[in-house]
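The complex appears here without one of its protein chains, the remainder shown in place.
Should a chain be cited, it is by its letter among A and B, assigned in written order, with residues numbered from 1 in that chain.
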Amino acid sequence: MTVLVSATEELAVDIPAAPRPARRGWWLSIGLYAAITLTLIAPLFVTFLWSMVDPKTGWFAPDVLPRSLSLIHWQRAFEDRGLMTSLFTSLFISAVVMILSAALALPTAYALAKIPFKAKRAIEMFILAPLIVPGLIVGVGIGFVFFRIGLAYTVPGVILAQTIGTLPFMIRVLAATLESIPADLVNAARTLGASPLRIGWHILVPLAWPGFIAGGLLSFVGSFEEFEKTFIVGAPQVETLTVKLWTVLGGKVMIFPNAAVVTFIVLAPTILIFFLAERAMKNDGALAAGMGKL
Amino acid sequence: MARVRLSALRKTFGATVAVASFDLDVADGEFVALLGPSGCGKTTVLRMIAGIAPPDSGTIHFGDRRIDSLVPERRNVGLVFQSYALFPHMTLFDNVGFGLRMRRIPRTEIARRVGDALALVDLAPMARRYPRLLSGGQQQRVALARALVVEPDVLLLDEPLSNLDAKLREHLRDDILALQRRLGMTAIYVTHDQSEAMAIADRVVLMDAGRMIEAGRPRDLYRAPRHRFTAEFLGHTNIIDGKAADGRIAFPWGDTATVEGASGDVVISVRPEDIRLRVAGDGPGEVRDVTFLGADVEHKVALGGSIVRARSSGLEAPVLVPGTRVAIELPSALHILNEARA
Partner (left out) sequence: MLLMLLAPGAGYLLLFFGLPLALAFLSSLGIGTIGADSAFTFRHYVELFTSSVYRDGIAFSVYISLAPTIVSLAIAIPLAVALQASFPGKRLFAVLYKIPLVVPAIVAAFVVMILFDRGGMLSRMLLPFGLQLPKLVRDDFAIGVIIAMAWKAVPFMALIIAGALATVPGDLKAAARTLGAGRLATFLRVELPLALPGITAAALLVFVSSTGAFAVPSLLGPIYPRPLSIWMYEEAMHENNWGLASAMGIVLSAVACVILVAYYRLTTSVHRSAGGEAR
C-alpha cells in the first residue's frame, strides 16, 4: 500500500528533470570550443600549412593537404631585408604610438574620470568620434593635411596618424579604470593627511595600474594591426607589416605562401600581447569602454 | 494554497554546506518565518522551494504534488524579493499581469484580476506608471500584488522589508499579514530581524549554520526557549549559571531560587525586563552603567563576577547612579535552558 502511494507520487513528478548544471556546462563547453576550433583555429592552421608549402610540389586542388612541407618560405622571409625592415618599422612605430597615447591620455582620462565639469558629455562624445568614424576616412582626412605639410610618407606622420585611433581608446580605458576607483578611497586618504601627489602615487597608481598596462598593450596591438591610416599616410615609403601584407595580397601575382608567412609574423606578436593584456585586465568593462561602449 | 512539506533538504555550494538537512511541515494557511543570522541557510531554503536553487537531495511537496525537480515556472509559487525585482521596462499593470500572461489567461480576465490585485495593495490608480517612479514601499506592494495575483500554492517572501526604513517596515509588515489572513495563503517569510519574525508569523523557525535550531509559536520561543542560541537570538537575555540541588538553585552571588526538578549545573535565561532592581546598601550587585533607550532604561549591574542587564520601562522606571548597591529580584518562574553552557 505504502509502496503504491509513493509510486503515484513519483509519477506526479514525471516531468524530465533539468540536466545537472555541471553536465550542461560540459556540453556548452564542447559546443563553444568546437565552434572556435572551426572558425578560428582550423582556418589559422590551414593558413599555417600554406606557409609551409614546398615550392617544388606546390599545393594544388584537389589536395586537402600539401604533398610535402618545407621551411623555405620562412627561411626566405627572415632573409628578406624588406620584410625584416617592415617588422622593425612596425615594432618601432607601435612602441612610440603606445607611449605617446599613454602620455597624452593620462591627464585627459583623469580629468574625465575624476573632475566634474559642464561640457563633459560633449568632450566625451568628441573623444569617442575617432573610434566611430571609419579609419579610411580619418586616413584620407589626415593624409590631405600631411601631404601639404610634408609629413606624408614619413614615420612620424604614420605615428601621428595612428595615434588618432589609439588615443581615444587609451583615454576611454583609463577613464573607465579610474572611474572604478571609489571616490571615498581618495577622500579617506585625504583625511588621513595624504597630499594630492601622494594620493596619486599610493592610491590611484596601484589601483589603476592593471588598466594602464592593459590599455597600453592594446594600444600597441591597435597600432601594430592598423592598416588604413598607415596605408594612406605612409605607403609606399613607410611599410608596416600590414601594408606589406596588402602589397603581397593585392599585387598582380598573389603568392599564398608568402602572404601566409607575413600573416603569422603579424599575428604572433599581436595575439601574444593581446593575451598579456587580457591577463592584466580584471574584467571586460574597460575593454568594452575602450572600444566605444558608453 | 497548500500544505508545504520539506524533507531532508540539503544544499552545498562547493565545500560549504548551506543547508544541512532540513525538515519542515507548513500547514495550509499557516504563516511561517525562517529566522536566523546571515548565512544560516534560510534564503537557500526559500530559493529551493521556489526552484531557483536546486537541492542536492531531499524532497519538497506542495499538498500531494512533489515539486522538487520541477523548474521554477511549473511550481506555482509567488516570490517576493528584498530588491523588489520589478521589471523596469514594464508598467505596474504589465508587471502584475506578467504571471497571468505566462499562464495564457484571456486578456479580459487579466485586466480584471490585475485591477483587483492592484486595488488590494491600494495602487490601482498607478497601473500605467513605471516602477522607477514609485517609492520603495509602493514597489514592494506591487511585487506583492504580482506574486499574489497568480494564486500561488505558497507565498514566499525573502527579506521583503529589509530595504525599507523603520516606520514603513512596520506598516507594510501589517499589510502583508492582513493580506495573508484575508486570502488564507500559506506563507514562508525569511528574515534576520527577530522582532519582525515574531510580529508576523504563526510559527518561527530559527536556523543557524544550515540547520533548524528550534521552532515554535513566537511567544513560546521567546518565553521558553530550549536552546541558549534561541534565548540569545530572540531579543535580549541574561544567561546565568547556577547549581541546583533538590529543586533549589544557588546563584554565584548568594541568592537562591526554587525551580521544581532542577539538579546539578543549570543554565537559566532571564530577560532583562523580568529583572527588578532594589536599592539596598548591602545588596550583592553594583550598578555599573545606565543607558536611556527611550521606552526603556537599562542598567548594567556587576553581580557575582558577571554583568547582568535589567530593563524597566514606564514613568516609574528607576534611574540609578553608577556605584549604587542593589539587590536583584528574579521572576518567580525561572526558565532553565536544556543544554549545558557551550
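Before moving on, here are some points about what is shown:
In this section, a contact is a pair of C-beta atoms (placed from the backbone, for glycine too) under 8 Å apart; a residue touches a chain by one contact, two chains touch by 3 or more.
All figures in this text were calculated on a predicted structure; none of them were measured in a lab.
Across B:A50, B:A201 or B:V308, the residue that sits in touch with the chain not pictured is B:A50. Which of A:M52, A:A161 or A:A208 touches the hidden chain is settled by the complete complex: it is A:A161.
Of the listed residues A:M52, A:A105 or A:V238, the one in contact with the hidden chain in the full complex is A:A105.
Residues 47, 50-52, 71-73, 75-79, 81, 83, 85, 87-89, 91, 98-99, 102-103, 128-130, 132-133, 143, 146-147, 150, 156 of chain B touch the missing chain (whole complex, contact as defined above).
What chain A contributes to its contact with the hidden chain is residues 24-26, 28-29, 31-33, 36, 39-40, 43-44, 46-47, 50, 60-64, 103-112, 115, 117, 121, 123, 125-130, 132-138, 140-145, 147-148, 160-161, 163-164, 167-168, 171, 218, 221-222, 225-228, 232, 242, 245-246, 249-250, 256, 259-260, 263, 266-267, 270-271, 274-275, 278, 284-285, 287-288, 291-294.
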